[in-house]
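Below you'll find the structure, written out as structure tokens, and then a few comments.
Here the complex is missing one protein chain, while the rest keep their positions.
Moving on to subunit A:
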Amino acid sequence: MSDREWLWIAGELYLVGFLLGTWSLWRGGRPSTVLIHCLIAGGYVLQLVGLYLRGVAVGGCPLGNTFELFQFTAWSATTFYLITGVSFRSSILGYFTACLAAVLTLSSLAIPTWDAVRRANLFGGNPWIEFHAALALFSYGAFALLTLTAFMLLLRDHSLKHKHLGGWFSFLPPLTDLDQISTRLLAVGTALMTASLAVGAVYWVSAPHTVNLAKLMMTVGVWAAYCVTSLLRAKGLLVSRRFAWACIVVFVIALLSLGPVDSSRHALPPKPQGPTTEASAR
């Protein structure tokens, strides 16, 4: 089986988890935590196999085109769900994660042009740059999951404020649990992104001309936004609804920044040998 076939099956498992959860909610029941967790875990393993095969084929971390970026982000988000899902027993979080993973995985598979061309020699054979890129994408996984928990926090706040407690609002986790998990995901994501930038900075200091300034500004801007959010949350100045909205808005900005960053990468002349101009996979 090819890597794409493994990834198709993984995406379909995520989709089944999402559809089963939707079916349960539509019937007024709670999605099965165990079932959704198993489907996501199954999808995760198969996606790992697919990404591994792709990695072996390209001889490095599979982050060479939009398809691979989406797959890696979905895999990262699922990783964080599987870590947090054990202690944070919420079938609704699993349901949203299945939805996110299915959308990222299947949409990237369904658009052939995203995987038609792959940038060769992306990291110039430098494992540190590859590590930097992987960390950056991994932090996006944490932030993607944070966006989900922040969205759930908004729903829970809305339900409590407006006294709409029945239906599937009743399946949402407690408010303080959502706040706690969101704060932790923010801290983990920010720490990963900081580590990623630190690794990238070492390379950038030695060869500043190789990094596109627009890309650098975007990356640092997103990192700074998450740092400020973390700081304000720690100080108690950004809480509840405003905290949730901040997490969602910053992630949307981070996603939107991927476009300009990607195009800035294309604008640079290719270098056949040595380190490429890529300081990041973003």
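To be clear about the criterion, a residue touches a chain if its C-beta (ideal position, glycine included) is under 8 Å from a C-beta of that chain, and two chains touch if they have at least 3 such contacts; residues count from 1.
Here is the rule we go by: contacts and distances are computed from a predicted model.
Asker: Assuming one chain is omitted from the figure, identify its UniProt name from "Beta-ketoacyl-[acyl-carrier-protein] synthase III", "Peptide ABC transporter permease", "Sigma-E factor negative regulatory protein" or "Glutamyl-tRNA reductase".
Answerer: For the chain not displayed, UniProt's protein name is "Glutamyl-tRNA reductase".
Asker: Can you tell me which of A:M1, A:A198, A:L237 or A:I253 touches the chain that was removed from the display?
Answerer: Among A:M1, A:A198, A:L237 or A:I253, only A:L237 touches the chain that is not shown.
Asker: Applying the definition given at the start, please give the residues of subunit A touching the unseen chain.
Answerer: Where subunit A meets the chain not shown: residues 28-29, 156, 159-161, 163, 165-166, 170, 172-177, 179, 233, 236-237, 239-242.
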